[in-house]
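Of the protein chains in this complex, one is absent; all others appear in place.
Letters A and B name the chains as they come in the text, with residue numbers starting at 1 for each one.
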Amino acid sequence: MKNNDNLNAALAAATCALLGSAVAAPVAAQEESSGWSFDSTLLYYGESDDRVRDISAAVAAQRDFGDERKFSATLTADTLTGASASGAIALDRPQTFTSPSGRAVYTTAAGAVPLDDTFLDTRFALNASWTQPLARLYTVSAGVGFSTEYDYTHLGANLSLARDFNKRNTTLSAGVAWSQDDVDPVGGRPIPLAQMLDVGNDSNKRNGGESKDVLDLLLGFTQVLNRTTVLRVNYSYSDSSGYLNDPYKLLSVVDPLTGDTLARVPIGQGPDGVYLFESRPDARTKQSLYAEVKHAFGTPVMHFAYRYMTDDWGIDSHTGEVRLRWPLGDGYIEPQLRYYTQSAADFYRASLVNGAALPRYASADFRLGDFDATTVGVKYGHGTTGGNEWSIRAEYYQQTGSVPQEQIIGNQARREQYPDLSAVIVQFGYRFRL
Amino acid sequence: MKKLPFCLVLLGLAGCAGVQPWERDVLARPEMSLDNAPLEAAIDDHIYFSKEASSGGRGFGGGGCGCN
Partner (left out) sequence: MPKPRFLLSLALACFALTAAAGDAGDPLDLAQLRGKVVLVDFWASWCEPCRHSFPWLNEMQAKYADRGLVVIGVNVDRERGDADRFLRDVPAQFRVVYDPAGTLASRYDLPGMPVSYIIGPNGDVVGRHIGFRNALRAEREAELQKLLETSR
């Protein structure tokens, strides 16, 4: 669940094949090649404070059957360890929680932001797609995707069509993607807003899995502006329904004056505070508008992208990204900068106040809160004599959030209110043809 | 031709923008392709999806050498 496969990532990866570059071809002479080209990558993602650490490897293979017909497949393997902030607030005393399995407890030190119980999760994902022209100016693409991790399975399919106009200066495209995900959390699904109970007591959980269906629609418009500039604008609509909760996220119930979590005495092993499992709506509609421009000024190429997203959970976000590819010796250097800001979901709550009416939906998940995030990075790529390319990329990601003033109660003001996050990303890539 | 009014709308949108088919040398460069690093884009999307509330938006199609 911590590593939900992204439908849009699958859609993007699979339908990138529409351009004939699910694996972007290395710059090479088309000698007697077998038609197979590969892109491989190894990535390390590490958050500070011993939070999440992820190592992933992916290989994308593409076979060109000639006449713009292409098959591509991508295999990804991820190993995730560590933990994210669980949503409970930090206190001046240590805290004890029941682990998701319901069979053990784990503790958080005084003053520390509580994290989920440490876990090890391995995920595999496979995407495959086929692209071909339907007629001279029409291209169609269809793909399927599958991913699995210990508590989550994803199955999806996508279909898209593009049509060129205006001597291929303009392209209109439309795509649709469906997915069905099945969640089967460790220890069972918590009843929304039920209280965390002692070890061995699973009356607050339901057995069996739940599912989540997503429908994505995309309308795209690409336009060549001039000899050195191309623009793309996309509108997306996404509809999710089903089980949208994160089964491992909590909210602390706090005293209305002190703002500290209510104490609880466990019978045997169990939580020493009052914590409730989160509750989210069972439907979510998102819309986004995305625009990007690539411009070459001589050999260097600049890429700028902007995305606005809004949904019916009250979240609005803006993303701005700029990259500049600069030739350097036999290769290139590409600094990149990304800025992201989002507003909190309507039902985001830093904590729940004891005595106040319980809202229908509430979540303290930092991913639904109000925050800004910045990524700075640089990539270096180098072509080999064989026409292949290797690259290395390093990035630093920093997320800084804030809790609305009215939600900060009593002693909470003196502590870290939002579990800020920072991470280092290092990636190696190698593209080659056979 | 039923297509005609639609073409006019598009031309209106596109204005006088665009280049002749024989002038696509720069656009044909791999780094000018809008999807020249799809694996990297997919991985980035995945990382950001798991840490933020927004996702995707990129889509597909267009640009490049305009060949065939």
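Simple rule for what comes next: a residue touches a chain if its C-beta (ideal position, glycine included) is under 8 Å from a C-beta of that chain, and two chains touch if they have at least 3 such contacts.
Nothing here was measured: the structure is a model prediction, and the numbers come from that model.
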*asked:* Touching the hidden chain in the complete assembly: which of A:51, A:154, A:168 or A:379 does that?
replied: A:168
*Could I get the residues of chain A that touch the absent chain, sorted low to high?*
29-31, 66-67, 136, 167-168
*Where does chain B touch the missing chain, residue by residue?*
1, 20-25, 28-29, 65-68
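Heads up, the rule we're going with is that only the chains that are shown with their structure count from here on.
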_Under the stated contact criterion, what part of chain B meets chain A in this complex?_
7, 10-11, 13-14, 17-21, 23-27, 29-43, 45-64, 66, 68
*Quick one: in the complex, what on chain A touches chain B?*
2-13, 15-19, 21-25, 27, 39-41, 43, 45, 56, 58, 60, 67-68, 74, 133, 136, 139, 141, 160, 162, 164-173, 175, 216, 218, 220-228, 230, 232, 234, 236, 238, 286, 288-290, 292, 294, 296, 301, 307, 309, 311, 313, 315, 317, 319, 325, 332, 340, 342, 345, 367-368, 373, 393, 397, 399, 421, 425, 427, 429
